[in-house]
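Shown next, in structure tokens, is the structure this report addresses.
With one protein chain removed, the remaining protein chains of the complex are shown where they sit.
Naming follows writing order (A, B and C), and every chain is counted from residue 1.
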Amino acid sequence: MADYSYTLTELMAVTAARQIKDGEVVFAGTGLPMLGAMLAQRSHAPDCCIIFEAGTMASQLAHLPMSVGDPRVMRGAATAAGLSEVFSYVLQTGRVDVGFLSGAQIDRFGNINSTSIGVDPRQPKVRFSGSGGACDIACLAQRTVIIALHEKRRFPETIDYVTSPGWLEGGDSRQKAGLRWGGPDVIVSTKAVMRFRTNTKAVYLASYHPGLSAQAVADDTGFSLDIAGATETPIPTEEELYILREVVDPERVFLK
Amino acid sequence: MADYSYTLTELMAVTAARQIKDGEVVFAGTGLPMLGAMLAQRSHAPDCCIIFEAGTMASQLAHLPMSVGDPRVMRGAATAAGLSEVFSYVLQTGRVDVGFLSGAQIDRFGNINSTSIGVDPRQPKVRFSGSGGACDIACLAQRTVIIALHEKRRFPETIDYVTSPGWLEGGDSRQKAGLRWGGPDVIVSTKAVMRFRTNTKAVYLASYHPGLSAQAVADDTGFSLDIAGATETPIPTEEELYILREVVDPERVFLK
Amino acid sequence: MANKIIGLEDAAALVPDGATISFGGFTTQRHPMAFIYELIRLKRRNLYLFGHSPGGDWDILIGAGCVKRVELAYEADEAFNTIGPRWRLAVQRGEIEWEDYSNFAMVTRFNAGAMGLPFMPIRSLFGSDVLARQALSEEQRAADPRTSPKKLHVMESPFDPNDKVVLLPAIHTEFAVIHVQKATANGTVRFEGQSFADVQQALCADMVIVTAEEIVEEAELRREPERNLLPYFTVKHVCHVPFGSHPYAVFNYYDYDPRQLKTYHDGAEDEAAFQQYLDKFVYGVNNHTEYLEVIGGAERLNSLKADPEFGYSPNLKRRRLE
Partner (left out) sequence: MANKIIGLEDAAALVPDGATISFGGFTTQRHPMAFIYELIRLKRRNLYLFGHSPGGDWDILIGAGCVKRVELAYEADEAFNTIGPRWRLAVQRGEIEWEDYSNFAMVTRFNAGAMGLPFMPIRSLFGSDVLARQALSEEQRAADPRTSPKKLHVMESPFDPNDKVVLLPAIHTEFAVIHVQKATANGTVRFEGQSFADVQQALCADMVIVTAEEIVEEAELRREPERNLLPYFTVKHVCHVPFGSHPYAVFNYYDYDPRQLKTYHDGAEDEAAFQQYLDKFVYGVNNHTEYLEVIGGAERLNSLKADPEFGYSPNLKRRRLE
């Protein structure tokens, strides 16, 4: 038990940051992914290259952007162009190492719905923003990190709309569908860290957040969750918390 | 008979310049087309937009370029990008009003060979530079102006290789081939000005240069040339000659 | 050189009911908002919108009842509101027609149009319902030339039978309206910062209308032709509209306006509150100058001004919005 405290948002941001290796090209989105990418760049991955689909590459963020189109993403950028350059020249050529995703529904193979709730998407019960670049990142990044609110209804047996393809039906179904590389690597949720089995591509519980148990996480998951060998999620270090609070988000734009 | 003299190159440059209307987008190449375009911009067509396939648009040339990749094309340019932007965004969208072409062989329908001489292009008697952007200009400019050395062998019945498609076999064969617009408008040669009949698209003699006769031009043409109604080519004005000699090419890079 | 400068009202009046149109910008930056407010005041109806990641520009147009059909990838203000509130309601109430694509797919469609091509291929979308399903029926597509007869087409590469791509149909709109930092009377424009897909959107439109923070001399922009991404002869009209993107940001000029955005989003899902917003900020003013007064005038605008060192306002008070 640490003698210092941290919030759930901080635990998730740190866990997200730790998914980024130094020197990697990171396709970041708004919110937790930006907290994570910025923290990674200020800690263990100073040479990670943060790119935004709206057109900037290698930003050295000084202030947390509220959007991918925020003027703040221009800070220290090596190149500033448009969506076409980022998607065509970098993402589609397989040059993005890790991309971040999130959504309203996620299934056991890491397929994500951020389009709408309801069996018929043409008459949805609830409509969301839509794919944005999520489908493209899911298809073309070398690996993806999924950020999720952990609730039963958000991890159902089947999702209403596959906005962002994960491992599809598992096994080699992703390759068979025409996706030559990539796929979900990890899900960082409000309760746990989940990864995917090498062959089946089915999700399993890698770790449960401090204060929870593997079974508690499984109980809050809509599909049956493989919890064999799950451990506790490593907590943030004091240094990571310091950077997060004092350097990354002193304005408390996203941090709670 | 004018009381001032001019050279054949000057007559051709002036005749080429007169093909350009004010405000038009002109796809210019090296040599006579540049003399013509620059003269037009300095005389009757100040707002013509001269573009070069290597990437510049709306150049306001101060010194005659020796090539499309000459740093001189940057002078006064409104945009400087690459070949892709010029070809895709401007030429392929039909925004080029007039393009200039030339070649070693030209047939009666304005098809041009600038690739090689000899029946089998894989074993040519004489090899030339190749298309460059000529085939693209011939396919996609709204109309083209062809500059030519007028010799029998350069205007044969059939050419050895169609580098730049003109009216193909005449009539509507160009449209049938998949070219939705464009086609040769005029040939400015060392002996004459030739245009194309509206329906058959066959070339006819519009005018013969001063000192020559319609029949003399026909005799120096490899295919039978329709000379009905041909007149004498209008000569350069003193003002055009002054601009050409003192403003456009005082270095005598191309002028003779 | 030509003088293409006209008034904002005159420019907006060129757009008829039922027009196909795209607006520049991305979620929270460089939307031609002043132009959009004019369209709402003009009570334009049945507009067909094409975009990748619009934000409140589309949301307020949709809420004001100006829009019949949209083709898009995303509609939200990101951290200011992760779903466009009027977009969501319009869909859930069946008040709008739409088709879902991804950002890459929409940008590729604009690119195809800009390049004069019927389509362009991409490697994205495989395995997704963006590819497998469509919101517009065959009948709806067949009945309306403003919409492509097919959403997309999967094909094998003729150069490698084991390789396949998705072909996306080109977009051609009657209008593209983009808001930029600098423009000349002749139509040369300067994007500062991210260019988003503004270049492609402009090049696939029949008429390009540019609204600009600043009108500058042609010679100034020609000093750096490498940075002029749009041939001037593709631009038809230019309007001088300072703060023309408020409440959204313009890099190097001003930041987004968190207070104004909160006012909009707090009320947008409530009919009365949304109508109040329209009445106060759109119908209640006669033009952009009056709008800038109503949102707080010089004092508010000065608080948003960009710090030249950053291109935005580093001390801007930003609420936590989630």
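Keep in mind that, in the parts below, a residue touches a chain if its C-beta (ideal position, glycine included) is under 8 Å from a C-beta of that chain, and two chains touch if they have at least 3 such contacts.
In this text, all values refer to a predicted model and were calculated from it rather than measured experimentally.
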item: Displayed chains contacting the withheld chain; value: A, B, C
item: Hidden partner chain, touching residue among B:Q41, B:S164 or B:T233; value: B:S164
item: Omitted-chain contact residue, chosen from B:T115, B:T144 or B:S189; value: B:T115
item: Selected from C:G84, C:G116 or C:G187 as touching the chain missing from the view; value: C:G116
item: Given B:G36, B:G133, B:P184 or B:P236, the one touching the chain that is not displayed; value: B:G133
item: Chain not shown, touching residues in chain C; value: 116-123, 148-150, 153, 155, 157-160, 163, 165, 167, 169-170, 191-193, 195, 226-227
item: Residue numbers in chain B that touch the chain omitted from display; value: 30-31, 52-56, 62-63, 66-75, 80-84, 87-88, 91-92, 115-116, 121-136, 138-140, 161-165, 168, 173-174, 177-180, 251-254, 256
item: Sites on chain A contacted by the missing partner chain, in the whole complex; value: 25, 47, 49, 56-58, 74, 76-81, 88-90, 92-95
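As a convention for this text, only the chains that are shown with their structure count from here on.
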item: From chain C, the most remote chain by mean C-alpha position; value: B
item: Identifier of the chain whose CA centre is least distant from the whole-structure CA centre; value: C
item: Where chain A and chain C are represented by their mean Cα positions, the distance between them in whole Å; value: 27
item: Chain B-chain C separation of Cα centroids, rounded to whole Å; value: 42
item: Contacts with two or more other chains, residues of chain C listed in rising order; value: none
